[in-house]
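Each remark here refers to the structure printed beneath this line.
What you see is the complex with one protein chain gone and the rest in place.
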Amino acid sequence: MGRHIVHRSLISIPVLFGVLAIGFMLLQVIPTDPATVLAGPTASPQEIESIRESMGLNEPIVYQFLLYLSRVLQGDLGRSFISNTPVAQELGTAIGPTVELMVASLIWAVPLGIMLGTFAATMRGSIVDRAVVALSVAGVSMPIFWFGLILIQYVGTEWNLLPYLGRAGPLWTVDGLRSIALPAITLGGIFVGPVARMTRTAVLEVLGADYVRTARAKGVYEGRVVIRHALRNALIPIVTLVGLQVGFLLGGAVVTETIFAWPGVGRLAVGAIISSDFPLAQGAILVLAISFIVVNLIVDLTYAMLDPRIRKA
Amino acid sequence: MKNTAATGIAAVLAATLLAGAAQAETTVVVARQIDTDRYDPHISTARSTAEIMFMAGDTLVTLDYDMKTIRPGLAESWTVSDDGKTYTFKLKQGVTFCSGKPFTAADAKASIDRWLAHPKGVTKGRAGPVDELTAIDDHTLEYKLKDPYSELLYQMTQHNHTIINIDQVNELGEDFGVKAFDGTGPFCLDSWEPRNQVVLVKHEGYSWGPPFYDNAAPQVDKVIWKVVPEEGTRVASVKTNQVDVTQYIPYWAIPEFRAAPNISVSQAEAYFWTQYVGFKITRDNVSDEKVRVALNLAVDQKALAESIYFGLAEPAYSYISPKVLDFNEKLDTSNFQYDPDKANAMLDEAGWKLGSDGIREKDGKKLTLRTYGFAGTLNRDMLEAMQGDMRKVGADMQIEMHDATVIWGLLAKQDFDMYAMSYPYVSTGDALNLYFRSENRPTPNRMNWADDQTDAWLAEANSALTDEARAMTLAKLQTQVHDAAVWIPIVHEPLFITTGPKLKPVRAHGIYGAGLYKGLGLAPK
Partner (left out) sequence: MSEIAENAPATAQGGAPAAQELSGRPPSPFRRLLRDKVAVAAGIFLILVVLAAIFAPFLAPADPYDNNIRARLKPPGDEYILGTDTQGRDMVTRLLYGTRTTLLIGFTAVLLGGAIGAAMGIFAAFYRRLDNLLMRIVDILLSFPSILFGLAIAAVLGPGVDTLIAALTISSIPSVARVTRGAATVVMQQDFMEAGRAVGVRQTTLIWRYLALNCLSTILVFMTLQFGQMILLGAALSFLGLGAQPPTAELGTMAAEGRGFLSFRPHVATIPSVVIFMIVLAANLLGDAMRDVLDPRMRQ
């Protein structure tokens, strides 16, 4: 097990490098010249040129990349063109709200999805099954921004139940909890469907497997069959799915953060790319990618713990 | 039972009162659409910057609601020499910065000097042709010009003239206006989270507000400027009172808010903010004046004003509002009236022949118009509607919408045929100086209008010693630039402010589109 962890962690290094390289390259080919942006609209060509020079933008690209790498390794992500604050600091304040939003979304969406999926699978063909399938399919088919706007329109405006204007405080305060409710319902809402349908499929698959049939034949109590055998084995694809969907969730988070003015990394990243805030965009991509790699690692390890075949290997 | 109920109600009431007493602090939430890049009056022209500068800082003179009358600010009085070159300001006593530092004439001098010396300083023309500023004593400032500049006092009400604490500038360097800002305004900058919010707190002891406000001192403890980019969210947040005050309300919601019992809507009585589409006249396809006139005739401003702006904006047939100081009443606006048939005829005449795809061509080149615009629902709807008008005369208008933070850089690169822009101004001279001076190419003179006669008239108007003389010169100039059809004027926009039930209705001010101006109108009911 320990070896597995070390192995998996080592494998992440080239991935990280690739992420850095792609992030760097992508922003290299952007037609907007960072020096022009930094210089401002009234700058003369000479001023722009001197800024280019001082930023090292005239150096060979490989050199620029190495320079970037060495700075990143020292924890220096540069300064935002727009606010002139260190990127690390901007990201530091934005990562908390994003993690909060993700956790608040997953914490209810995943258990609910697993529950609904399991129910549906065990009662295959029943009205419950149909309802869950219909609901989950409807859920995955819903454009997220529309879902969010509908929530704002009804829950927020017409019924005036919950706020929707950004983060009012940390999660453990009443204001904080109230302010995260609608964003978390929006982002979690698009997640219940995929989890429920995948759970249902996975449980059904396992329920049809030989060892379940054997267990049943041996007269093992049905609830025990479902939980001990079916659900446990079904958790593997579910965990994979949740891991896989972190990118999807981040995408959803970008839209959710935009609609609800939630001060997270997603909103920051989009804003940075749109406003050609070169260092901030690079930093945000790096942070998003690293968090993905970490989650991916955790998923792999959980997978290994759940699946005895991999654990032994 | 009744008794219990009554006791219960009494208890609740008492609790509410107690809570009210304990919660004496008033916080006002203001919603805005976008943030700015930095809160530095000398290197940002953005309205978002001005909004905070007016509240966190002060100018020597201020502008009344009518946008014509100059009132005292940090200066309690002033005199102008006969040759129009020397302005002497008597400054108020007992004024302090938020940091506690006393305000003196040296601060005023240092502020303007820093602006004019700053390599990234913007719109320095607003300072006039400065010769030298001198602090005669702690409370007397001499503002000396090389040539007369009859607009100086109007310009001195603008946010670029905000007095800053130069010690802080020297201390913070690049971080000035980002990490902190020290001004003498009614509110102090407490914190700024870029793209999220700006928190201002009451400036304790402030009592030198301009006379056109009921209160010379701030009436609320905290003002939170919250960035809410989504239009629909802003509307909803006003309805639910999550936002107390905002001027960023789409036009379609105005009638609804006017009818709402607990929301007041105030319209600025004088407000000069004009939406136009400018031509870059050095581009081949729009270098011909005939083509520009024809494209102007193709656009139906009235339909735009009535449908896109819901009848709340005024269709524009001139580059500046007819209500502004020095507007030429006799201006010929026939170039800007809607007449698609004449437009088609003029384009035919200019050699642009209709192609098989409905787009005109000349010398094998299509009549395409690459157009830059700011991203946003209203702008997009307006440009799309214009696009439809243009198609009817065989012009292919290609719209590129860009975010407010990136478009300035793109505009500076000058790779467009047309650009959509809206701009604030205090007077005719202000508007024309900004856009038509040849030395202001390529920014903000994005049309690349370069004309010796224009420059001469501008100089003449600026140094005119009487209002009449200035108006006469500016009238000639207005005729010249309107005849050349370098812009398509669209609408003169109104400014509305909505106030929720917590506050007394705020009266909208038209200055630079920053409707709350000093924020002294914010007061609990």
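Here are a few things to note about the model shown:
Labels A and B are assigned to the chains in the order they are written; within every chain, residues are numbered from 1.
Quick note on the criterion: contacts are C-beta pairs under 8 Å (C-beta built on N, C-alpha and C of every residue); 3 or more make two chains touch, one makes a residue touch a chain.
Remember, it's a predicted structure, so these values are computed and weren't measured experimentally.
Within the full complex, the chain left out of the display is in contact with A, B. Checked against the full complex, the candidates B:348, B:400, B:455 or B:483 give a single residue touching the omitted chain, namely B:400. Only one of the listed residues, B:124, B:323, B:342 or B:380, touches the absent chain: B:380. Note that of A:96, A:176 or A:251, the residue touching the chain absent from this view is A:251.
Residues of chain B in touch with the missing chain: 230-232, 235-236, 250, 252-253, 256, 303-304, 306-308, 375, 377, 380-381, 383-385, 387-388, 391, 399-401, 403. Counting over the whole complex, chain A has residues 11, 14-15, 18-19, 22-23, 26-27, 29-32, 133, 137-138, 140-146, 149, 153, 157, 197, 201, 204-205, 208-209, 237, 240, 244, 247-248, 250-252, 254-255, 258, 266, 269-270, 273-274, 276, 285, 288-289, 292-293, 296 touching the chain that is not drawn.
One rule holds in what follows: only the chains that are shown with their structure count from here on.
Separating the centre of chain A from that of chain B, both taken as means of CA atoms, is a distance of 39 Å.
Residues 29, 31, 37-38, 43, 119-120, 122, 174-175, 178-179, 193-197, 226-230, 232-233, 236-237, 239-240, 242-243, 403, 405-406, 408-413, 443 of chain B are the ones that touch chain A when the two sit in their complex. Residues of chain A that touch chain B in their complex: 32-33, 36-37, 39-43, 47, 80, 82-85, 90, 93, 149, 152-153, 156-157, 160, 163-166, 258-261, 263, 267-268, 271, 274-277.
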